[in-house]
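Only a single protein chain was left out; the remaining protein chains are all shown in position.
A and B are the chain letters, set down in written order, and residue numbers restart from 1 in every chain.
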Amino acid sequence: MLEVFIFATLNGLVTGLLLFMLASGLTLIFSMMGVLNFAHASFYMLGAYFAYSISLYFGFWSGLIFAPIIVGVLGALVERYGLRRVHQQGHVAELVFTFGLAFLIEEAVQFFWGADTKNYQSPDLLDFPLFTLFGQEFPAYRGFMIGISVAIFIGLYYVLTKSRIGIIIQAAITHPHTVSNLGHNVPLIFMGVFGVGSALAGVAGVIAGPVLTTFPGMAVVLGSIVFVIVVIGGLGSLAGAFIASILIGLLQSYAIASNLGMPDLLNLLGLEFGRDHPLTDLWTLTLPQIAPILPFLLLVLVLIFRPTGLMGKREQ
Amino acid sequence: MTVLSLRNVTKNFGETEIIRGVSLDIEKGEKHAIIGPNGAGKSTLFHLISGLYGVTGGSIKFKEQEIQNKQPYEINRLGLARSFQVTNIFARLNVFENVRCALLWSSGYKYSFWHLLGRQKELNEKALEVLEQIGLKDKMHFPAGELAYAHQRALELGIAIASGAEVIMLDEPVAGMSHSEAENAVELIRKITAGKTLIMVEHDMNIVFDVADRISVLVYGEVIACDKPENIRANPKVQEAYLGEVVGSA
Partner (left out) sequence: MALVKKSALWIAYLLALLSLPQFFDSVLAISIFNQMAIAIVFALSYNMLLGQGGMLSFGHAVYFGLGGFLAVHALIMIEFETVYFSIIWIPLVGGFIGLLAALFIGTFSTHKAGTVFAMISLGIGELIAASSLIFVSFFGGEAGVSGDRTFGPPFFGVEWFQNVEIYYLAVAWVFIATLFMYLFTQTPAGKMANAVRDNPERAEFIGYSARRVRYITFCAAGLFAGVAGGLFALNYEFITEENLNAATSGRVLLSAYIGGLGYFIGPIVGAVILTLMNSLLSNYSDLWMLYLGIMFLLTVLFLPRGFAGFIMMHQVAWIRGTMKQLIVPYLLSGIPAVVFVMSSIALIELSHTEDAEFYYLGLTFDSNGAMDFGLIALVAIGALVCVRKSLPQLKAAWESANEVIDETGESES
(Lines give C-alpha, C1' and ligand atoms only; values in the text may rest on other atoms or scores of the structure.)
Protein backbone atom coordinates (compact mmCIF):
# COMPACT_ATOMS: atom_id res chain seq x y z
CA MET A 1 0.00 0.00 0.00
CA LEU A 2 2.76 2.39 0.97
CA GLU A 3 4.65 1.85 -2.28
CA VAL A 4 1.51 2.62 -4.27
CA PHE A 5 1.10 5.78 -2.29
CA ILE A 6 4.70 6.92 -2.73
CA PHE A 7 4.74 6.28 -6.45
CA ALA A 8 1.36 7.88 -6.88
CA THR A 9 2.68 10.93 -5.05
CA LEU A 10 5.79 11.11 -7.21
CA ASN A 11 3.83 10.70 -10.41
CA GLY A 12 1.30 13.23 -9.23
CA LEU A 13 4.13 15.64 -8.54
CA VAL A 14 5.53 15.15 -12.04
CA THR A 15 2.13 15.82 -13.58
CA GLY A 16 1.47 18.72 -11.22
CA LEU A 17 4.75 20.45 -12.02
CA LEU A 18 4.21 19.91 -15.71
CA LEU A 19 0.74 21.40 -15.42
CA PHE A 20 2.15 24.34 -13.56
CA MET A 21 4.66 25.00 -16.30
CA LEU A 22 1.68 25.52 -18.60
CA ALA A 23 -0.47 27.22 -16.00
CA SER A 24 2.22 29.73 -15.02
CA GLY A 25 2.55 31.03 -18.57
CA LEU A 26 -1.19 31.15 -18.98
CA THR A 27 -1.60 33.01 -15.69
CA LEU A 28 1.11 35.49 -16.57
CA ILE A 29 -0.52 36.22 -19.91
CA PHE A 30 -3.92 36.51 -18.30
CA SER A 31 -2.89 38.90 -15.57
CA MET A 32 -1.06 41.02 -18.09
CA MET A 33 -3.57 41.24 -20.89
CA GLY A 34 -6.79 39.88 -19.45
CA VAL A 35 -6.82 37.20 -22.15
CA LEU A 36 -7.43 33.61 -21.26
CA ASN A 37 -5.41 32.04 -24.04
CA PHE A 38 -7.27 29.02 -25.34
CA ALA A 39 -4.38 28.18 -27.62
CA HIS A 40 -1.88 27.91 -24.78
CA ALA A 41 -1.87 24.13 -24.81
CA SER A 42 -1.47 24.25 -28.58
CA PHE A 43 1.90 25.90 -28.05
CA TYR A 44 2.69 23.05 -25.71
CA MET A 45 1.86 20.63 -28.49
CA LEU A 46 3.95 22.61 -30.98
CA GLY A 47 6.84 22.40 -28.52
CA ALA A 48 6.62 18.62 -28.53
CA TYR A 49 6.38 18.38 -32.31
CA PHE A 50 9.22 20.80 -33.02
CA ALA A 51 11.39 19.01 -30.49
CA TYR A 52 10.51 15.70 -32.11
CA SER A 53 11.53 16.94 -35.55
CA ILE A 54 14.72 18.51 -34.23
CA SER A 55 15.58 15.42 -32.20
CA LEU A 56 15.45 13.32 -35.37
CA TYR A 57 18.46 15.21 -36.73
CA PHE A 58 20.27 16.78 -33.80
CA GLY A 59 19.13 14.77 -30.79
CA PHE A 60 16.95 15.48 -27.79
CA TRP A 61 19.06 18.19 -26.17
CA SER A 62 19.04 20.48 -29.20
CA GLY A 63 15.29 20.09 -29.26
CA LEU A 64 15.09 21.10 -25.62
CA ILE A 65 16.83 24.35 -26.45
CA PHE A 66 15.56 25.29 -29.89
CA ALA A 67 11.95 24.08 -29.87
CA PRO A 68 10.91 26.46 -27.06
CA ILE A 69 12.62 29.34 -28.86
CA ILE A 70 10.70 28.64 -32.07
CA VAL A 71 7.46 28.34 -30.11
CA GLY A 72 8.20 31.56 -28.26
CA VAL A 73 8.77 33.45 -31.49
CA LEU A 74 5.56 32.03 -32.91
CA GLY A 75 3.73 33.14 -29.79
CA ALA A 76 5.11 36.65 -30.05
CA LEU A 77 4.01 36.80 -33.70
CA VAL A 78 0.54 35.65 -32.78
CA GLU A 79 0.32 38.44 -30.22
CA ARG A 80 1.66 41.07 -32.56
CA TYR A 81 -0.39 40.27 -35.65
CA GLY A 82 -3.43 38.53 -34.20
CA LEU A 83 -4.36 39.33 -30.64
CA ARG A 84 -3.45 42.97 -30.80
CA ARG A 85 -5.82 43.39 -33.67
CA VAL A 86 -8.72 41.67 -31.96
CA HIS A 87 -8.04 43.42 -28.68
CA GLN A 88 -10.21 46.45 -29.49
CA GLN A 89 -13.23 44.22 -29.88
CA GLY A 90 -13.16 43.09 -26.28
CA HIS A 91 -12.46 39.97 -24.29
CA VAL A 92 -15.07 37.77 -25.90
CA ALA A 93 -13.52 38.36 -29.32
CA GLU A 94 -10.06 37.63 -27.90
CA LEU A 95 -11.25 34.40 -26.35
CA VAL A 96 -12.90 33.42 -29.61
CA PHE A 97 -9.71 34.27 -31.51
CA THR A 98 -7.54 32.06 -29.32
CA PHE A 99 -10.16 29.34 -29.59
CA GLY A 100 -9.94 29.53 -33.37
CA LEU A 101 -6.16 29.50 -33.15
CA ALA A 102 -6.22 26.32 -31.07
CA PHE A 103 -8.49 24.77 -33.67
CA LEU A 104 -6.21 25.84 -36.50
CA ILE A 105 -3.00 24.68 -34.83
CA GLU A 106 -4.45 21.24 -34.29
CA GLU A 107 -5.33 21.02 -37.97
CA ALA A 108 -1.97 22.45 -39.02
CA VAL A 109 -0.12 19.90 -36.92
CA GLN A 110 -2.01 17.15 -38.66
CA PHE A 111 -1.18 18.73 -41.98
CA PHE A 112 2.55 18.95 -41.36
CA TRP A 113 3.16 15.91 -39.18
CA GLY A 114 0.20 13.66 -39.91
CA ALA A 115 -2.50 12.32 -37.64
CA ASP A 116 -0.51 9.42 -36.20
CA THR A 117 1.37 9.26 -32.93
CA LYS A 118 5.04 10.22 -33.23
CA ASN A 119 7.77 8.08 -31.84
CA TYR A 120 9.35 10.83 -29.78
CA GLN A 121 11.80 9.23 -27.36
CA SER A 122 13.39 10.41 -24.15
CA PRO A 123 17.20 10.62 -24.45
CA ASP A 124 19.22 7.45 -23.89
CA LEU A 125 21.31 9.38 -21.41
CA LEU A 126 18.39 9.37 -18.99
CA ASP A 127 17.26 5.86 -19.71
CA PHE A 128 18.01 4.33 -16.31
CA PRO A 129 16.13 3.94 -13.05
CA LEU A 130 16.82 6.83 -10.70
CA PHE A 131 16.12 4.67 -7.68
CA THR A 132 14.34 1.48 -6.83
CA LEU A 133 11.79 1.35 -4.05
CA PHE A 134 9.94 -1.78 -2.94
CA GLY A 135 11.17 -3.38 -6.11
CA GLN A 136 9.65 -0.69 -8.32
CA GLU A 137 11.80 1.57 -10.46
CA PHE A 138 11.45 5.30 -10.75
CA PRO A 139 12.77 6.38 -14.16
CA ALA A 140 15.49 9.01 -14.24
CA TYR A 141 13.62 10.90 -16.96
CA ARG A 142 10.80 11.65 -14.54
CA GLY A 143 13.33 12.90 -12.06
CA PHE A 144 14.73 15.08 -14.81
CA MET A 145 11.24 16.44 -15.47
CA ILE A 146 10.87 17.43 -11.83
CA GLY A 147 14.33 18.98 -11.85
CA ILE A 148 13.86 21.08 -14.95
CA SER A 149 10.43 22.31 -13.85
CA VAL A 150 11.73 23.38 -10.47
CA ALA A 151 14.74 25.07 -12.09
CA ILE A 152 12.49 27.03 -14.43
CA PHE A 153 10.25 28.17 -11.59
CA ILE A 154 13.13 29.38 -9.53
CA GLY A 155 14.42 31.26 -12.56
CA LEU A 156 11.00 32.71 -13.28
CA TYR A 157 10.48 33.72 -9.69
CA TYR A 158 13.88 35.36 -9.61
CA VAL A 159 13.28 37.27 -12.84
CA LEU A 160 9.84 38.43 -11.76
CA THR A 161 10.76 39.63 -8.31
CA LYS A 162 14.40 40.65 -8.52
CA SER A 163 15.15 41.88 -12.00
CA ARG A 164 14.31 45.26 -13.45
CA ILE A 165 12.27 43.82 -16.29
CA GLY A 166 10.33 41.67 -13.82
CA ILE A 167 9.41 44.72 -11.79
CA ILE A 168 8.28 46.56 -14.91
CA ILE A 169 6.17 43.53 -15.85
CA GLN A 170 4.58 43.44 -12.42
CA ALA A 171 3.83 47.13 -12.64
CA ALA A 172 2.44 46.77 -16.15
CA ILE A 173 0.03 44.11 -14.93
CA THR A 174 -1.68 46.47 -12.53
CA HIS A 175 -1.03 49.87 -14.07
CA PRO A 176 -0.41 49.54 -17.81
CA HIS A 177 -1.08 53.23 -18.49
CA THR A 178 1.26 54.51 -15.83
CA VAL A 179 4.00 52.21 -17.01
CA SER A 180 3.42 53.38 -20.54
CA ASN A 181 3.56 57.01 -19.45
CA LEU A 182 6.87 56.32 -17.75
CA GLY A 183 8.25 55.66 -21.19
CA HIS A 184 8.20 51.89 -21.24
CA ASN A 185 7.02 50.23 -24.38
CA VAL A 186 4.00 48.37 -23.03
CA PRO A 187 2.97 46.70 -26.31
CA LEU A 188 6.50 45.34 -26.55
CA ILE A 189 6.29 44.04 -22.99
CA PHE A 190 2.98 42.40 -23.81
CA MET A 191 4.48 40.77 -26.85
CA GLY A 192 7.47 39.61 -24.82
CA VAL A 193 5.35 38.16 -22.05
CA PHE A 194 3.17 36.36 -24.54
CA GLY A 195 6.25 35.00 -26.25
CA VAL A 196 7.87 33.85 -23.01
CA GLY A 197 4.61 32.32 -21.80
CA SER A 198 4.34 30.40 -25.06
CA ALA A 199 7.97 29.33 -24.82
CA LEU A 200 7.30 27.99 -21.31
CA ALA A 201 4.44 25.96 -22.74
CA GLY A 202 6.89 24.85 -25.43
CA VAL A 203 9.35 23.60 -22.81
CA ALA A 204 6.56 21.68 -21.15
CA GLY A 205 5.78 20.11 -24.49
CA VAL A 206 9.40 19.16 -25.13
CA ILE A 207 9.78 17.32 -21.88
CA ALA A 208 6.25 15.88 -21.73
CA GLY A 209 6.19 14.66 -25.32
CA PRO A 210 8.15 11.43 -24.69
CA VAL A 211 6.11 10.52 -21.60
CA LEU A 212 2.57 11.57 -22.50
CA THR A 213 2.97 10.62 -26.20
CA THR A 214 3.15 13.11 -29.03
CA PHE A 215 -0.08 13.11 -31.04
CA PRO A 216 -2.43 15.78 -32.47
CA GLY A 217 -4.89 15.41 -29.58
CA MET A 218 -2.32 16.13 -26.87
CA ALA A 219 -3.27 19.81 -26.69
CA VAL A 220 -6.93 19.06 -26.11
CA VAL A 221 -6.15 16.44 -23.48
CA LEU A 222 -4.07 18.78 -21.38
CA GLY A 223 -5.51 22.10 -22.48
CA SER A 224 -8.83 21.95 -20.76
CA ILE A 225 -7.18 20.75 -17.55
CA VAL A 226 -4.76 23.67 -17.59
CA PHE A 227 -7.72 25.96 -18.06
CA VAL A 228 -9.37 24.35 -15.09
CA ILE A 229 -6.25 24.93 -13.05
CA VAL A 230 -5.92 28.64 -13.69
CA VAL A 231 -9.58 29.13 -12.93
CA ILE A 232 -9.52 27.03 -9.77
CA GLY A 233 -6.35 28.73 -8.62
CA GLY A 234 -7.91 32.11 -9.17
CA LEU A 235 -7.41 33.92 -12.47
CA GLY A 236 -4.18 35.82 -12.39
CA SER A 237 -2.74 34.26 -9.25
CA LEU A 238 0.58 32.43 -9.71
CA ALA A 239 0.47 30.99 -6.20
CA GLY A 240 -3.07 29.79 -6.75
CA ALA A 241 -2.09 28.22 -10.05
CA PHE A 242 0.75 26.40 -8.32
CA ILE A 243 -1.46 25.00 -5.58
CA ALA A 244 -4.14 23.99 -8.06
CA SER A 245 -1.60 22.33 -10.38
CA ILE A 246 -0.14 20.17 -7.64
CA LEU A 247 -3.59 19.47 -6.23
CA ILE A 248 -4.94 18.25 -9.54
CA GLY A 249 -1.78 16.35 -10.37
CA LEU A 250 -1.96 14.47 -7.08
CA LEU A 251 -5.72 14.03 -7.17
CA GLN A 252 -5.66 12.39 -10.57
CA SER A 253 -2.65 10.29 -9.73
CA TYR A 254 -4.22 9.00 -6.50
CA ALA A 255 -7.53 8.36 -8.19
CA ILE A 256 -5.87 6.31 -10.91
CA ALA A 257 -3.65 4.41 -8.52
CA SER A 258 -6.41 3.48 -6.10
CA ASN A 259 -8.84 0.78 -7.02
CA LEU A 260 -11.56 1.90 -4.70
CA GLY A 261 -15.05 2.43 -6.00
CA MET A 262 -18.71 2.46 -5.24
CA PRO A 263 -18.82 -1.31 -4.66
CA ASP A 264 -16.37 -0.88 -1.78
CA LEU A 265 -18.44 1.96 -0.36
CA LEU A 266 -21.61 -0.05 -0.69
CA ASN A 267 -19.99 -3.05 0.96
CA LEU A 268 -18.95 -0.82 3.78
CA LEU A 269 -22.55 0.32 4.16
CA GLY A 270 -23.78 -3.23 3.84
CA LEU A 271 -25.81 -2.46 0.74
CA GLU A 272 -26.08 -4.52 -2.37
CA PHE A 273 -27.61 -3.90 -5.74
CA GLY A 274 -28.32 -6.29 -8.52
CA ARG A 275 -26.34 -6.11 -11.75
CA ASP A 276 -29.47 -5.39 -13.74
CA HIS A 277 -30.44 -2.34 -11.73
CA PRO A 278 -31.07 0.63 -14.09
CA LEU A 279 -28.46 2.66 -12.25
CA THR A 280 -25.94 -0.12 -12.36
CA ASP A 281 -23.29 2.20 -13.85
CA LEU A 282 -23.52 4.33 -10.77
CA TRP A 283 -23.17 1.40 -8.38
CA THR A 284 -20.12 0.07 -10.13
CA LEU A 285 -18.22 3.34 -10.49
CA THR A 286 -14.57 3.22 -9.51
CA LEU A 287 -12.15 6.01 -8.77
CA PRO A 288 -9.87 5.33 -11.75
CA GLN A 289 -12.98 5.62 -13.91
CA ILE A 290 -13.88 9.06 -12.67
CA ALA A 291 -10.29 10.33 -12.52
CA PRO A 292 -10.62 12.20 -15.84
CA ILE A 293 -13.69 14.13 -14.73
CA LEU A 294 -12.38 15.08 -11.28
CA PRO A 295 -10.78 18.35 -12.44
CA PHE A 296 -14.00 19.47 -14.10
CA LEU A 297 -16.07 18.50 -11.11
CA LEU A 298 -13.71 20.54 -8.97
CA LEU A 299 -13.93 23.45 -11.41
CA VAL A 300 -17.69 23.57 -11.36
CA LEU A 301 -17.78 23.32 -7.58
CA VAL A 302 -15.19 26.07 -7.16
CA LEU A 303 -16.94 28.35 -9.61
CA ILE A 304 -20.26 27.87 -7.88
CA PHE A 305 -19.03 28.36 -4.35
CA ARG A 306 -16.02 30.62 -4.83
CA PRO A 307 -16.19 32.28 -8.25
CA THR A 308 -12.88 34.06 -7.72
CA GLY A 309 -11.00 30.79 -7.35
CA LEU A 310 -8.79 29.71 -4.48
CA MET A 311 -6.43 32.68 -4.47
CA GLY A 312 -8.03 35.01 -6.95
CA LYS A 313 -8.84 38.64 -6.44
CA ARG A 314 -10.37 39.71 -9.69
CA GLU A 315 -13.31 38.13 -11.35
CA GLN A 316 -13.13 39.18 -14.94
CA MET B 1 -42.03 64.43 4.38
CA THR B 2 -38.66 62.71 4.39
CA VAL B 3 -38.27 60.47 1.40
CA LEU B 4 -34.67 59.35 1.87
CA SER B 5 -32.90 59.12 5.16
CA LEU B 6 -29.30 58.11 5.85
CA ARG B 7 -28.19 57.31 9.41
CA ASN B 8 -24.51 56.95 10.27
CA VAL B 9 -23.67 55.38 6.95
CA THR B 10 -20.07 54.19 6.71
CA LYS B 11 -18.15 52.50 3.94
CA ASN B 12 -14.66 51.05 4.08
CA PHE B 13 -12.60 49.72 1.23
CA GLY B 14 -10.20 47.44 3.00
CA GLU B 15 -8.54 49.61 5.61
CA THR B 16 -9.55 52.88 4.03
CA GLU B 17 -12.63 54.66 5.31
CA ILE B 18 -14.28 56.42 2.44
CA ILE B 19 -17.60 57.35 4.04
CA ARG B 20 -17.34 58.11 7.72
CA GLY B 21 -20.75 58.30 9.33
CA VAL B 22 -22.97 60.26 7.00
CA SER B 23 -26.46 61.18 8.20
CA LEU B 24 -28.71 62.98 5.80
CA ASP B 25 -32.43 63.57 5.28
CA ILE B 26 -33.86 64.42 1.91
CA GLU B 27 -37.35 65.90 1.80
CA LYS B 28 -39.85 64.96 -0.80
CA GLY B 29 -39.72 67.34 -3.76
CA GLU B 30 -36.51 69.08 -2.79
CA LYS B 31 -33.58 69.67 -5.10
CA HIS B 32 -30.57 68.59 -3.15
CA ALA B 33 -26.97 69.01 -4.25
CA ILE B 34 -23.97 67.22 -2.79
CA ILE B 35 -20.72 69.05 -3.27
CA GLY B 36 -17.20 68.55 -2.04
CA PRO B 37 -13.63 68.32 -3.22
CA ASN B 38 -12.39 65.45 -5.37
CA GLY B 39 -12.13 62.21 -3.44
CA ALA B 40 -14.59 63.35 -0.77
CA GLY B 41 -16.73 60.27 -1.44
CA LYS B 42 -19.61 61.83 -3.37
CA SER B 43 -19.84 59.14 -6.00
CA THR B 44 -19.34 56.44 -3.38
CA LEU B 45 -22.28 57.87 -1.45
CA PHE B 46 -24.36 57.66 -4.62
CA HIS B 47 -23.31 54.07 -5.15
CA LEU B 48 -24.30 53.24 -1.57
CA ILE B 49 -27.74 54.80 -1.86
CA SER B 50 -28.47 53.21 -5.23
CA GLY B 51 -27.26 49.80 -4.11
CA LEU B 52 -24.17 49.36 -6.27
CA TYR B 53 -22.09 49.02 -3.09
CA GLY B 54 -23.18 47.58 0.23
CA VAL B 55 -22.71 49.74 3.31
CA THR B 56 -20.18 48.85 5.97
CA GLY B 57 -22.36 50.28 8.71
CA GLY B 58 -25.45 52.41 9.29
CA SER B 59 -28.83 52.40 7.62
CA ILE B 60 -30.46 53.92 4.56
CA LYS B 61 -34.23 54.31 4.48
CA PHE B 62 -36.16 55.03 1.35
CA LYS B 63 -39.85 55.72 1.85
CA GLU B 64 -39.71 54.10 5.30
CA GLN B 65 -38.04 50.95 3.94
CA GLU B 66 -34.52 49.92 4.80
CA ILE B 67 -32.67 49.57 1.52
CA GLN B 68 -29.03 49.27 2.55
CA ASN B 69 -28.97 45.52 1.85
CA LYS B 70 -31.01 45.60 -1.29
CA GLN B 71 -29.86 45.01 -4.86
CA PRO B 72 -29.83 47.94 -7.28
CA TYR B 73 -32.82 46.60 -9.20
CA GLU B 74 -34.87 46.24 -6.03
CA ILE B 75 -34.13 49.82 -5.04
CA ASN B 76 -34.91 51.03 -8.52
CA ARG B 77 -38.26 49.28 -8.44
CA LEU B 78 -39.12 51.23 -5.28
CA GLY B 79 -38.86 54.42 -7.27
CA LEU B 80 -35.27 55.60 -7.17
CA ALA B 81 -33.44 56.12 -10.44
CA ARG B 82 -29.96 57.39 -11.13
CA SER B 83 -27.55 58.46 -13.81
CA PHE B 84 -23.82 57.89 -13.96
CA GLN B 85 -20.79 60.13 -14.05
CA VAL B 86 -19.25 58.15 -16.87
CA THR B 87 -21.78 57.65 -19.62
CA ASN B 88 -23.46 54.36 -18.98
CA ILE B 89 -25.89 53.48 -21.75
CA PHE B 90 -26.72 50.41 -23.82
CA ALA B 91 -24.27 51.06 -26.61
CA ARG B 92 -25.48 48.64 -29.26
CA LEU B 93 -29.19 49.26 -28.78
CA ASN B 94 -30.61 52.23 -30.59
CA VAL B 95 -31.69 55.39 -28.79
CA PHE B 96 -35.35 54.48 -28.82
CA GLU B 97 -34.69 51.01 -27.42
CA ASN B 98 -32.51 52.46 -24.67
CA VAL B 99 -35.39 54.55 -23.41
CA ARG B 100 -37.97 51.86 -23.95
CA CYS B 101 -35.92 49.35 -21.93
CA ALA B 102 -35.78 51.86 -19.10
CA LEU B 103 -39.58 52.04 -19.19
CA LEU B 104 -40.22 48.30 -19.19
CA TRP B 105 -40.19 47.50 -15.51
CA SER B 106 -42.23 50.44 -14.35
CA SER B 107 -44.78 49.65 -17.06
CA GLY B 108 -45.22 46.23 -15.51
CA TYR B 109 -43.71 44.02 -18.21
CA LYS B 110 -41.26 42.34 -15.85
CA TYR B 111 -39.43 39.47 -17.57
CA SER B 112 -42.23 38.84 -20.03
CA PHE B 113 -41.40 36.79 -23.08
CA TRP B 114 -44.95 36.79 -24.40
CA HIS B 115 -45.53 40.49 -25.08
CA LEU B 116 -44.37 41.74 -28.45
CA LEU B 117 -42.86 45.16 -27.92
CA GLY B 118 -43.92 46.42 -31.34
CA ARG B 119 -47.54 45.96 -30.31
CA GLN B 120 -47.33 47.86 -27.02
CA LYS B 121 -48.77 51.18 -28.22
CA GLU B 122 -48.84 52.88 -24.85
CA LEU B 123 -45.27 51.89 -24.02
CA ASN B 124 -43.93 53.06 -27.37
CA GLU B 125 -45.75 56.36 -27.10
CA LYS B 126 -44.35 56.90 -23.63
CA ALA B 127 -40.85 56.21 -24.96
CA LEU B 128 -41.39 58.74 -27.73
CA GLU B 129 -42.53 61.30 -25.16
CA VAL B 130 -39.33 60.83 -23.19
CA LEU B 131 -37.31 61.16 -26.39
CA GLU B 132 -39.16 64.36 -27.17
CA GLN B 133 -38.35 65.67 -23.69
CA ILE B 134 -34.64 64.98 -23.99
CA GLY B 135 -34.58 66.21 -27.57
CA LEU B 136 -33.39 63.01 -29.22
CA LYS B 137 -36.47 62.09 -31.19
CA ASP B 138 -34.78 62.69 -34.53
CA LYS B 139 -31.92 60.43 -33.49
CA MET B 140 -34.08 57.58 -32.26
CA HIS B 141 -32.79 54.99 -34.72
CA PHE B 142 -29.09 55.68 -34.08
CA PRO B 143 -27.13 53.09 -32.13
CA ALA B 144 -26.61 54.80 -28.77
CA GLY B 145 -22.88 54.17 -28.78
CA GLU B 146 -22.48 56.28 -31.91
CA LEU B 147 -24.13 59.44 -30.58
CA ALA B 148 -22.18 62.61 -29.90
CA TYR B 149 -21.10 63.05 -26.29
CA ALA B 150 -23.68 65.65 -25.29
CA HIS B 151 -26.40 63.53 -26.81
CA GLN B 152 -25.19 60.50 -24.91
CA ARG B 153 -25.41 62.54 -21.71
CA ALA B 154 -28.96 63.52 -22.60
CA LEU B 155 -29.79 59.87 -23.22
CA GLU B 156 -28.20 59.02 -19.89
CA LEU B 157 -30.68 61.44 -18.27
CA GLY B 158 -33.49 60.01 -20.35
CA ILE B 159 -32.80 56.49 -19.10
CA ALA B 160 -32.76 57.75 -15.52
CA ILE B 161 -36.07 59.60 -15.71
CA ALA B 162 -37.94 57.29 -18.08
CA SER B 163 -39.27 54.99 -15.39
CA GLY B 164 -41.00 57.95 -13.73
CA ALA B 165 -39.13 57.39 -10.48
CA GLU B 166 -39.94 59.99 -7.82
CA VAL B 167 -36.36 60.32 -6.66
CA ILE B 168 -33.73 60.98 -9.28
CA MET B 169 -30.02 60.97 -8.57
CA LEU B 170 -27.74 62.62 -11.09
CA ASP B 171 -23.98 62.10 -10.85
CA GLU B 172 -22.22 65.08 -12.47
CA PRO B 173 -24.78 65.46 -15.25
CA VAL B 174 -22.88 68.18 -17.11
CA ALA B 175 -19.33 66.87 -16.68
CA GLY B 176 -17.27 67.29 -19.82
CA MET B 177 -19.77 69.55 -21.58
CA SER B 178 -19.09 72.88 -23.19
CA HIS B 179 -20.65 75.97 -21.62
CA SER B 180 -23.62 76.16 -23.96
CA GLU B 181 -24.17 72.42 -23.81
CA ALA B 182 -24.20 72.63 -20.03
CA GLU B 183 -26.77 75.41 -20.11
CA ASN B 184 -29.05 73.31 -22.26
CA ALA B 185 -28.51 70.36 -19.97
CA VAL B 186 -29.49 72.38 -16.91
CA GLU B 187 -32.66 73.49 -18.63
CA LEU B 188 -33.36 69.87 -19.44
CA ILE B 189 -32.71 68.77 -15.86
CA ARG B 190 -35.05 71.45 -14.55
CA LYS B 191 -37.73 70.40 -16.96
CA ILE B 192 -37.59 66.69 -16.42
CA THR B 193 -37.26 66.78 -12.65
CA ALA B 194 -40.11 69.23 -12.10
CA GLY B 195 -42.18 68.03 -9.17
CA LYS B 196 -39.71 65.27 -8.34
CA THR B 197 -37.00 64.84 -5.76
CA LEU B 198 -33.56 65.47 -7.19
CA ILE B 199 -30.24 64.58 -5.63
CA MET B 200 -27.28 65.77 -7.61
CA VAL B 201 -23.53 65.63 -7.42
CA GLU B 202 -21.99 68.49 -9.36
CA HIS B 203 -18.73 70.39 -9.57
CA ASP B 204 -19.97 73.46 -11.38
CA MET B 205 -20.93 75.81 -8.53
CA ASN B 206 -23.02 78.09 -10.74
CA ILE B 207 -25.26 75.20 -11.60
CA VAL B 208 -25.37 73.94 -8.03
CA PHE B 209 -26.45 77.30 -6.61
CA ASP B 210 -28.82 77.77 -9.50
CA VAL B 211 -30.66 74.48 -9.20
CA ALA B 212 -30.43 73.37 -5.56
CA ASP B 213 -32.78 74.17 -2.69
CA ARG B 214 -30.39 72.65 -0.23
CA ILE B 215 -26.74 71.71 -0.35
CA SER B 216 -24.70 69.17 1.56
CA VAL B 217 -20.96 69.57 1.73
CA LEU B 218 -19.04 66.32 1.89
CA VAL B 219 -15.40 66.46 2.95
CA TYR B 220 -13.34 63.33 3.65
CA GLY B 221 -16.43 61.18 3.92
CA GLU B 222 -18.25 63.44 6.36
CA VAL B 223 -21.04 65.95 5.87
CA ILE B 224 -19.65 69.14 7.35
CA ALA B 225 -22.64 71.29 6.46
CA CYS B 226 -26.14 70.85 5.10
CA ASP B 227 -28.16 73.99 4.52
CA LYS B 228 -29.78 76.43 2.13
CA PRO B 229 -27.48 77.71 -0.62
CA GLU B 230 -27.12 81.21 0.83
CA ASN B 231 -26.17 79.82 4.23
CA ILE B 232 -23.68 77.44 2.66
CA ARG B 233 -22.06 80.32 0.85
CA ALA B 234 -21.71 82.17 4.13
CA ASN B 235 -20.59 79.20 6.20
CA PRO B 236 -16.95 79.77 7.23
CA LYS B 237 -16.31 76.07 7.70
CA VAL B 238 -17.33 75.38 4.15
CA GLN B 239 -15.33 78.25 2.77
CA GLU B 240 -12.30 77.03 4.59
CA ALA B 241 -12.67 73.44 3.53
CA TYR B 242 -13.55 73.92 -0.01
CA LEU B 243 -15.64 76.68 -1.36
CA GLY B 244 -13.79 79.93 -0.94
CA GLU B 245 -11.67 79.97 -4.04
CA VAL B 246 -14.16 78.25 -6.25
CA VAL B 247 -17.08 80.54 -5.51
CA GLY B 248 -14.83 83.55 -5.55
CA SER B 249 -13.42 82.75 -8.93
CA ALA B 250 -16.73 81.68 -10.42
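In the analysis below, a contact is a pair of C-beta atoms (placed from the backbone, for glycine too) under 8 Å apart; a residue touches a chain by one contact, two chains touch by 3 or more.
Small disclaimer: the values here were computed from a predicted structure and weren't measured.
Q: Can you tell me which of A:6, A:186, A:211 or A:303 touches the chain that was removed from the display?
A: Of the listed residues, the one touching the omitted chain is A:303.
Q: Please pick, from A:133, A:212, A:257 or A:285, the residue that touches the omitted chain in the full complex.
A: Hidden-chain contact among the options goes to A:285.
Q: Please identify which residue in B:2, B:23, B:56 or B:88 touches the non-displayed chain.
A: If we include the chain that is not displayed, B:88 is the one touching it.
Q: Residue by residue, what part of subunit A touches the chain that was omitted?
A: Residue positions of subunit A that touch the missing chain: 36, 82, 85-86, 89, 91-93, 95-97, 99-101, 103-104, 106-108, 110-111, 220, 224, 227-228, 231, 235, 278-282, 285, 289-290, 292-293, 296-297, 299-300, 303-304, 307, 315-316.
Q: Can you name the residues of subunit B that touch the chain not displayed here?
A: 50-52, 71-73, 76-77, 81-82, 84, 88-93, 97-98, 100-102, 104-106, 109-118, 142, 146, 159, 162-163
What we mean here is this: only the chains that are shown with their structure count from here on.
Q: Approximately how many whole Å separate the CA-defined centres of subunit A and subunit B?
A: 48
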